[in-house]
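Only one protein chain is missing from this complex, and each of the others stays in its spot.
Entry: subunit A
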Amino acid sequence: MADDETPSQTQESSTAREFSANGTSMSTSDVEAKLDKGNIEEAESSLRERLSLNSEEARTLLGRLEYQRGNVEAALRVLDGIDLQAAIQKLQPSSQQAARLVLEGFYLKVKSLQKLGKFAEAAQDCANILDAVGRIFPQGIPDAQVESKLQEMISKAVELLPELLKQAGNYQEAMAAYRRVLLNPWNLDNDCCGRIQKAFAVFLLHSGLEAGPPSLGAQADGAYVPKNNLEEAILLLLVLMRKIHHGDIQWDPSVLDHLMYALSLCSQTPVLSKQLEELKPGVFHRTERWNLLALCCSGVGQNKAAMNLLRKSLHINERPNDLTALLLAAKICSEDSQLAAEGVGYAQRAVDNAKGVDEHLKGVGLRMLGLCLGKQAKVSSSDFERSRLQNEALKCLDSALSFEQDNPDIIFELGAHYAELRNLNAALRFAKKYIDITGGSVMKGWRLLALILSAQQRFTEAEVVTDAALDETGKWEQGPLLRLKAKLKVSQSRPMEAIETYCYLLALVQAQRKSSGPMKIDSQVEDDKVKEFEVWYGLASLYSSLSHWKDVEVCVKKARAMKQYSAELVHTEGFMHQERGEIQEALASYINASLLDPFYVPSKVRIGALLSKLGSNSLPVARTLLSDALRIEPTNRKAWYHLGMVHKDDGRLADAIDCLQAASMLEESDPVENFRSIL
């Protein structure tokens, strides 16, 4: 900083400066003239005479004048004339006024050193100030007995010390200083304490240096002590938010943003939601608050809550064109067929609003639109509407791809859609591209490819793909691939090998259930049960196709231990009855399965098939059930076949031919597992 700069840093008029003390005042002009010529002693004696000051008082005023005028080095020179070190040693607890003067002089020196970039020296001197204060008030600073200007100076020194250490690059000492400042009683006011806490929290979050837990001795006493930087930062930020809620300090948006950052990293956005909810109205515009809350909910999968908030904020009278909210709403809707129609609306609005700087999001909007349309198609009530929606969905996804050629998600979704429509060649192209682009790191890509190959009846290649996928997958995630492999072996009429695969998978699943003992959370335990259930159920189906009924019974029992009420298991038992000729029991089981799960298609198909053989009175019922099955799963070839037979028995030959043709076409392109299990 240039020595002859004169910044105007005072609130009073900068041109006419005045000293005042002991009831008198004088203009600074001739003192300034003396200082400019370097006559510090003369300036000092002139001041002492006119204002009846002692040497230290005069020097302090001169130092301040030079500092104000921007002559920082000169200020230091002036202050060198007082023996601050000795003065500080002589401080008594009794005389606060004298203490204040000396400490102010010292503080001026500290600030001057800071302005000159001599941070380490400044920090050392600042620490000396705090030590001196500690000597004046050995029991800590009492509340009301400190003279206000002294307190002001102490507060500034306390706030400055850690900053100086940071500026000097002594991060470890800065951490220690922050703690010294915050964990001891300095009688700081709320604002000052708040600023220091915030600065410490930011330092903890971003300095990149682990502070280690604080050493506290007796202070702990049942209070929560954070163990690492992130914990300590989050604690401090929550404390600050509490002060804001109570009105102890003013609203500071950066506190919330730091907390948002920290909590998102920890996936603890519900805690953030609570903070947002506690803020008084007016801090945020209500739509902004709803959108932030929706993001917090969505971040942890609380989709229903998120949608409720987004519906409010996207209402026509609020902010219906907010692109982020529209995309988020569309995404949540695209995952639930009951919400898909609503999602189409949001996605379309997103596409319409992706203009100007947001144009890059148009492809995303189109992708969401495609997904929502595809999901909507699944619950459509008529064939005509279903195919219309599916075609539109494909068009949207194609369009999205033109905006984002390398977006792996769009490529996968196109592959899955084409597969469901049984356009297997197109599906294959996309599935291969997806694996290339993602380097084979996502399992669903491998599964899609294997299923498409199996639908094309290329079983050996499908198995090769599955084996390649198994190589690239960690042990604990291999479950779905092994199940797929077993089914492929069944399709190739190698049931014994299929059983072997299932047994291997069973061992894996059981090992996983027993490992990672007590640290398991509930959802993990449930997950493991589901996995084991699937293995036993798979084995049951397999034995069922081989007519090994004793083995089927054993497997069903084991599966039931994992999941008591399962439509699949009841259905398997039904099949067993049917094959043994126990038709009434079979029918009862199938009906029970349908009651357990109204969307379980195989049971509907079987009931329809059985009823169609019971005489012409049951044909209408059979037809209803089979049509219902086809509504849920339009590519179920058995349903088409039996429906065709029903039409034939009822004399509607043209319809029968249509259905049987459909069944035949589907048989040629049936994958070993339903394509729906992919999306």
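Going forward, a contact is a pair of C-beta atoms (placed from the backbone, for glycine too) under 8 Å apart; a residue touches a chain by one contact, two chains touch by 3 or more; residues count from 1.
Everything below uses one rule, namely that contacts and distances are computed from a predicted model.
*Asks:* Between "Hyccin", "Protein preY, mitochondrial", "Glutaredoxin-C13" or "dolichyl-diphosphooligosaccharide--protein glycotransferase", which matches the UniProt record of the unshown chain?
*Replies:* So, among "Hyccin", "Protein preY, mitochondrial", "Glutaredoxin-C13" or "dolichyl-diphosphooligosaccharide--protein glycotransferase", the name matching the hidden chain's UniProt entry is "Hyccin".
*Asks:* Of A:87, A:160 or A:562, which sits in contact with the chain we cannot see?
*Replies:* Of the listed residues, the one touching the omitted chain is A:160.
*Asks:* Taking the entire complex into account, which one of A:46, A:128 or A:207 touches the absent chain?
*Replies:* Checking each option in A:46, A:128 or A:207, the one touching the absent chain turns out to be A:207.
*Asks:* I'm checking contacts with the chain that's been left out. Which of A:133, A:249, A:307 or A:328 qualifies?
*Replies:* Reading the full complex, the residue touching the unseen chain is A:328.
*Asks:* For the full complex, which residue in A:136, A:361, A:396 or A:465 touches the chain that was left out?
*Replies:* Hidden-chain contact among the options goes to A:361.
*Asks:* Tell me which residue among A:263, A:465 or A:505 touches the hidden chain in the full complex.
*Replies:* Residue touching the chain left out of view: A:263.
*Asks:* Identify the residues of subunit A touching the omitted chain, counting contacts across the whole complex.
*Replies:* 9-11, 17-22, 25, 28, 51, 53, 57, 60-61, 64-65, 67-68, 101, 107-108, 111, 149, 152, 156-157, 159-160, 163, 166-167, 169-172, 182-183, 192, 195, 197, 202-203, 205-212, 214, 216, 219-220, 222-228, 230-231, 234-236, 238-239, 242, 253-254, 257-258, 260-261, 263-269, 271-272, 292, 295-296, 298-299, 324, 327-328, 331, 360-361, 364, 368, 404, 406-409, 436-443, 471-474, 476-477, 516, 519
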